[in-house]
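Note that this complex is displayed minus one protein chain, with the remaining chains in position.
Chain lettering (A and B) follows the sequence in which the chains are written, and residue indices restart at 1 in each chain.
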Amino acid sequence: MMANFQDYVFYAFAAILLGAGLRVITARNPVHAALYLVLAFFTAAGIWLLLEAEFLAIALVLVYVGAVMVLFLFVVMMLDINLDKLREGFWEALPVALPVAVLMALEMALVLGSRHFGPERVATPKPHPADYSNTAELGRQLYTDYVYPFELAAVILLVAIVAAIALTLRRRKDTKYIDPAQQVKVKRSDRLKIVHMPAEKPTPPTAEGDRT
Amino acid sequence: MHPIVNDIYTALPEIFVLGMAMAILLIDLFLTERTRFLTYALSQFTLLGAAMITVATHTPGVGYAFSGMFVDDPLADVLKLMSYLATSVVLVYSRSYLAERGMFRGEFFVLTLFALLGMMVMISGRNLLTLYMGLELLSLCLYSLVALDRDNPRATEAAMKYFVLGALASGMLLYGMSMLYGITGNLDINQIGSALVKGAPDRAVLILGLVFVVAGLAFKLGAVPFQMWVPDVYHGAPTAMTLLVGSAPKFAAFALVMRLLVQALQGVVHDWQGMLILMAVLSIALGNIIAIAQTNLKRMLAYSTISHIGFLLFGIMSGTLNGFIASMFYVSVYVLMTLGGFGMILLLSRRGFEAENLDDFKGLAARHPWYAFLMLLLMFSMAGVPPTIGFYAKFAVLQAALQVGLVKLVVFAVLMAVVGAFYYLRVVKLMYFDEPQHDAPVRAQPDMTMVLTVNGLAVLLLGLMPQRLMELCAYAILHSIQ
Partner (left out) sequence: MTDMLTIYVLIPLLPLVAAVVIGLFGRKLPRAAAHWMTIAGVAVSFLLSCFVLKDVLAGHTFNGAVYTWMTSGGTVFEIGFLIDALSALMMVVVTFVSLMVHIYTIGYMHDDPGYSRFFSYISLFTFSMLMLVMSNNFMQLFFGWEAVGLVSYLLIGFWFKRPTAIYANLKAFLVNRVGDFGFLLGIGMVLYTMGSLDYQAVFSIAPQFADATVELIPGHPWQLMTVICLLLFVGAMGKSAQVPLHVWLPDSMEGPTPISALIHAATMVTAGIFMVARMSPLYELSTTALSVVMVIGAVTALFMGFLGIVQNDIKRVVAYSTLSQLGYMTVALGASAYSVAIFHLMTHAFFKALLFLAAGSVIIGMHHDQDIRNMGELKKYMPVTWITALIGSLALIGTPFLSGFYSKDSIIEAVALSNIPGSGFAHLAVLAGVFVTAFYSFRMYFLVFHGKARWREARHEHGQAAQDAHHHGLGPHDEPHESPWVVTFPLVMLAIPSVVIGYLTIQPMLFGDFFKGAIVVNAEAHPAMHELAHHFHTVFHSPAGMALHAVASLPFWLAACGVGLAWFFYLKRPNIPETLKQRFAVIYAILENKYGFDTFNERFFAAGVRWVGDRLWRHGDVQIIDGTLVNGTARLIGCFAAVIRHLQSGRIYHYAFAMIIGVFVLLTWFMKV
C-alpha cells in the first residue's frame, strides 16, 4: 500500500514537473517563466526525496530556489527583455521543426519505453535503514573516490569567475581616484622640468615682437 | 607508494599547470602595463616546466590515479607534449597582436593555461565524468577567450554562437553518456568497454547513446553536419583566439574520440564506423567545395579545417590500429599547418588592420619573398602536395581506409582533395602573380619570425623525413590501445 502511495506521489510530481517545464519555455512573461522554473525545481526536489537523495533535494531547494532563482528574478525584472524579438523565428521554424521534433520524440520513445527501461529490467534497490546518512555518504564519496572530479568542478567555477570578470569589468576612464602609493613615490623630476635656454635670443626681434 | 603520493606523482603535470595558472592570476594583479611581459614569460615557463615534468615522469606503461579516473599512458603523454608545444607557439604568435589590440592582459594567459588544463584532463580522462569535465573546462575557457575583445561586436557574436551551440552539443554528449551509464552501470571507460565487448546488453539503447555521443564529438571536431559554428567562430574571433581554438584543442578532441569511441565503444565499432563514414564524406565534400567560394582567408581556413577533419575521420573510421596511428599523425600535421596559416595572418596584421582577406596576400612574394615562401609551403602542405608533410598525412589515412576496403570512399576523397588544391593554390597564385594592393611594411618580432620560419620549414622537412613523427604516433597508440 505504501509502495503504491509512493507511486502516486511520483506520478503527481512528474506530471507537475513536465507541465512546469513546458510552461517555462512557452510562458510569454519572463517573470512567469522564472516562477515556473522555481516550481519545476521544487517538484524535482520532491522526486529526489523519493529516491532517498535527501541532501541533493534540500540543496536544490536552498541553492537553486533560494539563491539562484531569486537573483535571476531580480535580473529579469530589472532588465527590460523584449521577448517578442527573441521569439521572432519561432513560428516560421515551426512547420519544419515540429515534424522533426515529433519524429525524434517517437524514436526516443521507442527506445526509452518500458521495453528497455521498465521496472522489471532494473532490480529494486534495497531501502536503507533509518539511521543511514545520505549526506555523510555523499561527503565520503566526494572526498575520496570522486575527489578528482570535485577538484575539477572547483577549477571550472574559478574559470567561470575569471571569465565573468574579464568580460564584464570595466574600469572607468574618467575616474578621479588617485593612488596614494603613486603619490608618495613622486619625485621632483616628475613634476618639474628645467629647460636650459640661452639667455638671449639669437634672432633679431620681428616687427610683431616689437609691438608686444 | 601511498595512493595519494601515487595520485600526485601521476598527475603532476596537471597539478603544476593548475598551480602556475593560479599563481599567474595573482601575480598579474601586481603588474603594470610595462611589466606585463612577466606574465607572458611565466606562461611560457609553465609550458616548459609541464613538458619537462611530463617527460621526466614518462613510462611506456599505463599508470592510473584517482581511483582509476585518471590515466597516464604514452598516448596521453605524447598528446600532452604536443599540446604544450602548440600552446607555446600560439602564445609566441599572438603576443604582438594582442598587445596592439589591448588584449595583452593577464586574463588571456590565465584562461589559456586553464584551457590547456582542460585539454590535459580530457587527454588523461578514463572516466565519462572526468572526460566531460575536462571538456567543459576547455570549452568555457575558449568561449570567454573568443569574447575577450568585448567591444568587438563580431567577436562577441561569435562567442555567443560558440557558447550556445557548444552547450547544446555538451548536452547531447552528456545525454549519450547517460545512456551508456544506463546500460552498463558504469562510468569507467575500460569497464564500459569490457561490458560491451562481452555482449551489448541493449542494442537499441546503446545505439541511441552512441548517436548522441558521436554528435557531441562531431561538434567538438567540427564535422558536418555539426560544423556550423566553425566558420563563424573562426572568422569572428580575434585571430589570436582563432589560432588557439583551431590548434591545440584538436589534440584533446582526438584524445576524446580515442577514449570514447575506441576504448569505451570498440564493441560497437561497426555502428560508429557507419556514422563516421557519413560525416567524413560530407565534411570533405562540403568543406572543400564551399572553401572555394570564400574571400576571407580565415573563413577559407575554417572550411579547410572541416575538410581536414573529414580526412582525420577516415583514419579513425577504419577502426584499425594503423588507422588510429594515421589519424594521430594527421591531427599533429593539421595543427602544425593551422598554426602556420593563422600565424601568417597574425604576422601580416598590425594595429587597426587584419590581414585576413585573400586580397591582403596579393603580391606578397614581391614584398616579402621569405614569408611568401613559407606561406607557399603551408598551402602546399594543406593541399597535400608532395613532398610536404600534408601529402604524407593524407596518404597515411587514405591508405588505412584502403586496407579495410573502403576503395570508393578513398577515390572520392582523392577527387575532393584535387578540388581542394584549387583554393590553396589560389593563395599561392595571389602571392606570386598578383600586384600588391598596398606597400605597408611588416614589423615582426624576431622571435615570431623565427618560430614561424621553423614552423613553415618543418612542413617541408618533416615531409622529407616523416618517419620520426610516424614512429612517435605509432609508439603512443600501440602502447596505449589494446
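Some observations on this one:
In this text, a residue touches a chain if its C-beta (ideal position, glycine included) is under 8 Å from a C-beta of that chain, and two chains touch if they have at least 3 such contacts.
Note that the structure is a prediction, hence the values are computed from the model and not measured.
The missing chain, though absent from the view, touches A, B when the full complex is examined. Between the chain not shown and the residues A:Val100, A:Ala123, A:Ile178 or A:Met197, the one that touches is A:Val100.
Residue B:Leu168 is the one among B:Ile15, B:Ala99, B:Leu168 or B:Val442 that touches the chain not shown. Of the listed residues B:Ala195, B:Ala215 or B:Val281, the one in contact with the hidden chain in the full complex is B:Ala215. Listed here are the chain B residues that touch the chain not shown: 160-161, 164-165, 168-169, 172, 203-204, 207-208, 210-212, 214-215, 218-219, 224-226, 228-229, 231-232, 271, 274-275, 278, 286, 289-290, 292-295, 322, 359, 369-370, 385-387, 392, 395-396, 399, 402-403, 414, 418-419, 421-422, 425-426, 429, 432-435, 464-467, 470. Taking the complete complex into account, residues 89, 93, 96-97, 100, 103-104, 107, 110-111 of chain A touch the chain not shown.
Keep this in mind: only the chains that are shown with their structure count from here on.
Mean C-alpha positions place chain A and chain B at a centre distance of 28 Å. By the touch criterion given at the top, residues 108, 110-112, 116-117, 144-149, 152-153, 155-156, 158-160, 162-163, 165-168 of chain A touch chain B in their complex. Taken together, the chain B residues at the contact with chain A in this complex read 11, 18, 22, 25, 65-67, 69-70, 105, 107, 110-111, 114, 117, 121, 127, 129-130, 133-134, 136-137, 140-141, 143-144, 147-148, 150, 182, 202, 204-205, 207-208.
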